[in-house]
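Here the complex is missing one protein chain, while the rest keep their positions.
Per-chain numbering from 1; labels A and B assigned in written order.
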Amino acid sequence: MVFPNGTVALKEANLEIAQGEFISLIGPSGCGKTTLLRLLADLIQPSAGSIRIGGKTPEEARKSRAYGYVFQAPTLMEWRTVLQNVMLPLEVMGVPKAEHKPRAERMLALVGLGKFARHYPWQLSGGMQQRVSIARALAFDPQLLFMDEPFGALDEITRENLNLELLRLWRETGKTIIFVTHSIPEAVFLSTRIVVMTPRPGKIETVIPVDLPQPRNFETRETTRFFEIATLVREALRKGHGFEVSE
Amino acid sequence: MLPPRLARPSALWGWALLLVGFALLLWFIAAWWHQLEPASQGHKLLLVLGGLLALLGLGRVAQQFAHTPNPLVGFTPAALTLLLILILAEAWLRAYQVPPGLIPTPSRVLSTLLAVRDVLLRDAFQTVVLEALIGYLIGCSLGVITALLVSRYVFLERGLLPYATIFSSIPIVALAPVLVKMMGIDWPSKAAIVAITVFFPMVVNTFRGLTEVSPLSLDLMRSYAAGELQQYRWLRLPNALPFIFNALKLGTTLAMIGAIVGEFFGANGQGLGFRIQIEAGRFGFDIVWSAIIVASLVGIAWYNLVAWIERRLTGWHVSYR
Partner (left out) sequence: MLRLSPNLVPMLVVALVVLVLYWPLMYLANIPAAQRALDTGAVLPCKTALECATQLRSPVLPSPQQLWQGFGNLMFPLNSQSAIPLNAAVTALETLVGLLLAAMLGFFFAIGMVASRAFERSLLPWIVASQTVPIIAIAPMLVVVLGQYGVQGWLPKAIIAAYIAFFPITIGVAKGLKSPDPLSLDLMKTYNASSWQTYLKLRFPASVPYLFTAFKVAMTAALIGAIVAEISTISFQGIGKMLAENSRASDVVAMWVIMLSSAALGILLVALVNWVEHLATPWRRVPQREGGGR
């Protein structure tokens, strides 16, 4: 398998990520969290040093289609219907044609958009579009999911709903997720571990395990433990560079 | 001073190939300068070789300039391309001894251009200054005024604007003969054609500029208790400026086309379009090409003049950041 017990290295920091983990990368703008994710995804190449994902270089991982990537924006293709958008990776990767539609429909049902298969992207709200892009990333069943501030452009209420939905998806599919965010509550609520990054130069400050019980729900956000971990993260961020992190 | 990347071996190879290719072609042109019969197969093969070498070299050289930020240095590949095309045409036409009455060689066009420059300058004055420029100024100002009215009165917007859009798909050549018949063969008829052709794009563009104002800016003006006149002065007109300049730039080309095509249907013995029409009819293609070169130079100069004014006036616009 692609990601049985992969190792992600950045500078001196070694990070062991077990299968099925939900890792958040958090830090202020410019700390290199998106850069790190893009390095992992082989969208950019490191100027020095090397990166390994489960014994493979990022390029090999990309070429074996080991991961799905969800961007800040939905990046749906406006000329394709919602269903066709989810089918896109299957077409590119040469999955047998007969499987395209059933698989895409299953993914859409998974994100709760089964009824909107025939709509065009512009007919959907921003949150729904981002759910389509998640369905698209899951469509070819990669073990690993990279998510780069996928809910950053959405309003708080939509974001909390989608957080809940993402957790459900993660439980049901057993994927490993690496999730970039700059929201402390989001990171605490979603993750099994939070990687706190600090800028200039971008480095991993510390790794905070999140021991909130599963399954999490809206009440989880009200617990004392939730606030304790959030405080830990906030302090780690502050320690790294000495200025207040706006949340 | 050569940029450091030129020192790279592949770039040097490119320049070398280019030079060898050019040398071959130029040598052939020099050797064939006074010949009257077509070149031998061997010579033609040599030409093909020279052309291919130069093309290969050009490709490599152009690679080196692919990411040059300086526009003047970045223009080098384009300049080399033009040079290559001219030299190739010259050599090719000489090798096959194509009659100059059919396709004149570049060198012949150049010497003709110098020889008849007085006539062409008089033609250009008639076509550009009297016809194109006057028509352009009239058409553009009327266009802006119409757009102001149309943007102010919703009834005019609904009643007139659809026509303006429709009119832009009408071929001006069909309009030209009618106007020439109506107003005579002197320059005013052509100026009228030009005015009509530049008018419609100007109305459509200016209208868009005047009305595609952000609602927030309008609210801001309202919060200042700005009157309608002030709204135009401080918000709508500045907002429309980039749109107006787009139409002005498009208009330079349309004006030249309108004037030249108009002259195809009757002129008083002067004008670039008239010259082209007459000389093409009697196989004087060296003069035709010369006239085209003059028209092109004027067109490019005019366009760039407008673009320069635009940069001075709308330097704040996104497209210049």
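We adopt the following convention: a residue touches a chain if its C-beta (ideal position, glycine included) is under 8 Å from a C-beta of that chain, and two chains touch if they have at least 3 such contacts.
Since the structure is predicted, the reported quantities are computational estimates derived from the model, not experimental observations.
A.B. asks: Can you work out which residue in A:Ala18, A:Met77 or A:Ala109 touches the chain that's missing from view?
C.D. replies: A:Met77
A.B. asks: Looking at A:Glu16, A:Glu91 or A:Glu156, which makes contact with the chain not pictured?
C.D. replies: Touching the chain that is not displayed is residue A:Glu91.
A.B. asks: Identify the residue among B:Arg122, B:Lys181 or B:Arg311 that touches the chain left out of the display.
C.D. replies: That would be B:Lys181, which touches the missing chain.
A.B. asks: Which candidate, A:Arg62, A:Arg106 or A:Lys203, sits in contact with the chain we can't see?
C.D. replies: Touches the omitted chain: A:Arg62.
A.B. asks: Contacts of subunit B with the missing chain: which residues?
C.D. replies: Per the touch rule, subunit B residues meeting the hidden chain are 58-59, 62-63, 65-67, 74-75, 77-78, 80-82, 102-103, 155-156, 158-163, 166, 168-175, 177-178, 180-182, 208, 211-215, 217-218, 252-253, 256-257, 260-261, 264-266, 272-273, 276-277, 280-281, 283, 285, 288-289, 291-292, 295-296, 299-300, 302-304.
A.B. asks: Where does subunit A touch the missing chain, residue by residue?
C.D. replies: Residues 41-43, 62-63, 65, 67-69, 71-73, 75, 77-81, 88-89, 91-93, 120-122 of subunit A touch the chain absent from view.
The rule is short, and it goes like this: only the chains that are shown with their structure count from here on.
A.B. asks: How many angstrom lie between the centres of subunit A and subunit B, each centre taken as the mean Cα position?
C.D. replies: 51
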